[in-house]
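Take a look at the following structure, please.
Omission of a single protein chain aside, the complex is shown with its protein chains in their original locations.
Let's look at chain A:
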Amino acid sequence: MTVAVVQFGGSNCDRDAVRALEYLDIDAERVWHEDGLPAETTGVVVPGGFSYGDYLRAGAMAARSPIMDDIRDAAADGTPVLGVCNGAQIGCESGLTDGAFTTNERARFQCEHVHLRVERADTPWTEQFDEGDIIEIPIAHGEGRFEITEKRYEELVADDRVLFRYCDADGNVTDEANPNGSTHNVAGILGERESVAVLMPHPERATLPDVGGTDGENILTGFRA
């Protein structure tokens, strides 16, 4: 089994993702987007970075890359797909997940540790947690404000597809704990299947113990399921 970490021009968290997965004894390799998904792919990471210089909109160009057809097919077949940061922007731009990640409320790059509340614990990405658990994971983005129409937000909630919300250290979902102005503090969501998830925070940067904080580990182990 191999998790394909898809590399676009401008991806820069691909090596971190491979290293974090290998640390967890999950076989992973970087895959250049023009080469398509390898036949033995058992999972897909769309990593962070600045694909195509964030031209037009963050993730817009990569989302129209032909490999996204492979990823959509894999997602539809139940292959786990995780989009992180730029990968989350690409996921929304490509229609894998609903909504959009756009310019932070204060129009500045936010690079800090944040707390997240686990909104669902019955997905591959969160089964090691309990609902309501509070985890700490870093963010690093200028365009992470989750935006969606109110009607579609209601559908998202009705379908129980909000995975993580920004919260304070005690788990309270407040404006103060919302680093980027995301709609209802949404930090990560599920696609049509629970095996597809996107989030702005970086679990691969909170996995190796040397780096500080390992709460991301339990998200990445979703690829073992």
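Convention: a contact is a pair of C-beta atoms (placed from the backbone, for glycine too) under 8 Å apart; a residue touches a chain by one contact, two chains touch by 3 or more; residues count from 1.
Keep in mind that, in the parts below, contacts and distances are computed from a predicted model.
Undergrad: Per UniProt, what's the omitted chain called: "Inner-membrane translocator", "ABC transporter", "Phosphoribosylformylglycinamidine synthase subunit PurS" or "ABC-type ribose transport system, permease protein"?
TA: Its record in UniProt gives the absent chain the protein name "Phosphoribosylformylglycinamidine synthase subunit PurS".
Undergrad: Among A:13, A:75, A:92 or A:199, choose the residue that contacts the chain missing from this document, as touch is defined above.
TA: Looking across A:13, A:75, A:92 or A:199, the contact with the absent chain belongs to A:92.
Undergrad: Check the options A:100, A:121, A:140 or A:173 and report the residue that touches the missing chain.
TA: Counting the whole complex, the residue in contact with the absent chain is A:100.
Undergrad: Specify the residue from the set A:19, A:57, A:72 or A:184 that touches the hidden chain.
TA: A:57
Undergrad: Based on the whole complex, identify which of A:45, A:148 or A:163 touches the chain you can't see.
TA: A:148
Undergrad: I'm checking contacts with the chain that's been left out. Which of A:9, A:181 or A:213 qualifies?
TA: Selected residue, touching the omitted chain: A:181.
Undergrad: Kindly note down the residues of chain A that lie in touch with the hidden chain.
TA: So the residues of chain A touching the unseen chain are 56-57, 60, 64, 92-93, 98-100, 102-107, 145, 147-149, 152, 181.
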